[in-house]
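A single protein chain has been removed from this complex, and every other one stays in its place.
Labels run A and B following the written order; every chain starts at residue 1.
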Amino acid sequence: MLAPITTAHYLVLSAALLLIGTVGILLRRNAVVVMMSIELILNAVNVNLIAFSRHLDQVNGQIFAIFVICVAVAEAAVGLGILIALFRNKETVLIDEIDLLKW
Amino acid sequence: MPASFMPSAQELMRFAPEMLLTLAGTLIMLLEPFTESGNKSRLAWLALGALLAALGLTAVSAADPGPAFSNMLLIDEFGTFFRFLVLAVGVLTILISTHYLRSGGHESGEFYALLLFSIVGQCIMATANELIMLFIGLEVSSIASYVLAGYLRDDKRNNESALKYFLLGSFATAFLLYGIAWTYGITGTTDLSLIRSALLNPASRPNEVLTAAASAFLFVGLAFKVSAAPFQMWTPDVYQGAPAPVTAFFSAGPKAAAFAMFLRIVLTGFEPLKKEWEPLLWVSALATMIIGNFAALRQTNVKRLLAYSSISHAGYVLVALTTHSGPGAAAAMFYLAAYCFMNVGAFAIITHVARRDERYVEIADLAGLGTRQPLMAGLLTVFLLSLTGIPLTAGFFGKFYIFKVALDQGFIWLAILGLLNSALAAYYYLRVIVVMYMEPAPEGEGELPAPAAGVLAAAVGSAIATFFLGLFPSSLLDFADKARRIFN
Partner (left out) sequence: MLETLFFYAFAALALLGAILTVTLRNAVHCAISLIASLAGVAGLFLLQRAEFLFAVQIVLYIGGIMVLFLFVIMLVNLDAAARERQYHRQWIAGALSVVGTGLIFAYFLTRGAESLKLNEPVPAGPRNSEAVQMLADSLFREYLVPFEVASLLLLIAIVGSVVMAKKRI
């Protein structure tokens, strides 16, 4: 009845997630939401990797995905730290109000 | 079975510089709480010693080149070249930063530890032969850099620089990852040598459309990291906002390592696709030179001026990359070495002139430096002339080799436009020199203190390197030439 799911389905989903994440990064003003959009893109990468890993019948893709998650954790921790330091000094998280340096 | 888990002594030796730096960084953090606030420069000495020891270990490991850890790393002349370069940049950065941090009361062990960790990442980027390893190295270098950019947390400029660097840097990383994921999908491997054979093999050669997609994503990520157009917009803000010694580091170390990564990906794994990459690189090289130079013309802040100048220099290196040839790689390597020394040298002087809290970073603040401190003015003049590309300095031979390669390989228009660009660049470099020597010192400004020993040592060392490469370019070029053979 329904067509079986193929690797291409996963790739399309991943592309859609990447696009939504890009929209968030380019259009939103709130820095916290921008950081969440970066997490979305990293998840798109992981969907891609897992799909390819299964398609090629290898484990390398899964291992790569573990490293991607590890990097996402590290980035989130440092990024939120930077955000707190900024908020303490400037009392804003809106990207276009952070304009001491010419953007 | 457990035997195979143990790496051999030979492999460990090839990875020794990175291991030493990691240990030193950890040791610095352990010692930090036991060091009195007046004695923090001991930690700087420790970091400096570790970097010098790592330079020695790099030389030792260069004597026994080869792969390590199931082909994750490839210790060859190319990797050794960039390892030496980023370690040397690290030494200069520590010399510049100690006095800067101490005068602001910000000296602490974390700064030196993060600097060492960032250099570990750059060393890995220089030697990695596998995309996962490359990516982890890049992240180690970048995440440490994000923190360094915002190190003085009470300074709004630092906060802003760190946030912008972080947001755009992780965006770029995500795109690079997407490209790597596609590359893995279409070739079934992340090893650069195997990617090359998969792309060459007519039986398994993947569809051009998919390879083009993977290449496009990789290019976006790489162009962000080397600040090439059209992805250069983060550079001026980050360089202007970060502490001056950190800017010196950013403009040299991470950039050289990113170019090492770029060169290795384009000239080994993706070498079979050079026809597809060529127009992309051609346009990007030209746009980078033009944007960098024209924007630099109207800057009044010295750090921002040098940021745009560093964008234009990335454009010259991209010209060498566009040729997709061994000699092009050698020219790019020579140029990067020359660029690192002259740029770090220039930033050393800027750090000195800026003083506490970086109050004096406008071009006008340099007025009268020629009479106030002739030595400092003379050194800055040397670096600026070298950045312009005046003969007898390293910058001249760097540009000479790049444009020669471009002409030899038939990129005549790119070479001509590049030469026109470097003529344009002379204007804004010379303007700074004119302000230093021709304009009187502003009234009512505090006395400029004598330069700190570290800054002086870094500036003199960079000047010696600049002259040495300008007078005896063949010494380094021979090494670069040996290193580029791995690409043929």
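We take it that a residue touches a chain if its C-beta (ideal position, glycine included) is under 8 Å from a C-beta of that chain, and two chains touch if they have at least 3 such contacts.
Keep in mind the model is a prediction, meaning the values are calculated, not measured.
Colleague: Taking the whole complex into account, name the chains on display that the unshown chain touches.
Modeller: A, B
Colleague: For the chain that got dropped from the picture, name the residues of chain B it touches.
Modeller: Residues 4-5, 7, 15, 22, 26, 29, 68-70, 72-73, 106, 108, 110, 113-114, 117, 120, 124, 132-133, 136-137, 139-140, 143-144, 146-147, 150-151, 153, 162, 185-186, 206-207, 209-210, 212-213, 216 of chain B touch the chain absent from view.
Colleague: Pick out the residues on chain A that sit against the missing chain.
Modeller: Touching the missing chain: residues 1-13, 15-24, 26-30, 32-33, 35-37, 39-40, 43, 46-47, 50-51, 53-55, 57, 59-60, 62-63, 65-67, 69-78, 80-85, 87, 92-96.
To be clear about the criterion, only the chains that are shown with their structure count from here on.
Colleague: Rounded to a whole Å, what is the gap between the Cα centroids of chain A and chain B?
Modeller: The separation of the two C-alpha centroids amounts to 26 Å.
Colleague: For a test of understanding, state which residues of chain A touch chain B in their complex under the given definition.
Modeller: Of all residues in chain A, those touching chain B are 18, 21, 25, 31, 34-35, 38, 41-42, 44-45, 48-49, 51-52, 55-56, 58, 60-61, 63-64, 67-68, 71, 74-75, 78-79, 81-83, 85-86, 88-90, 95, 98, 100-103.
Colleague: In their shared complex, at which residues does chain B touch chain A?
Modeller: Listed in rising order, the residues of chain B that touch chain A are 132, 135-136, 139, 143, 146-147, 150, 153-157, 159-164, 166-167, 170-171, 173-175, 177-178, 180-182, 184-185, 188-190, 236-237, 240-241.
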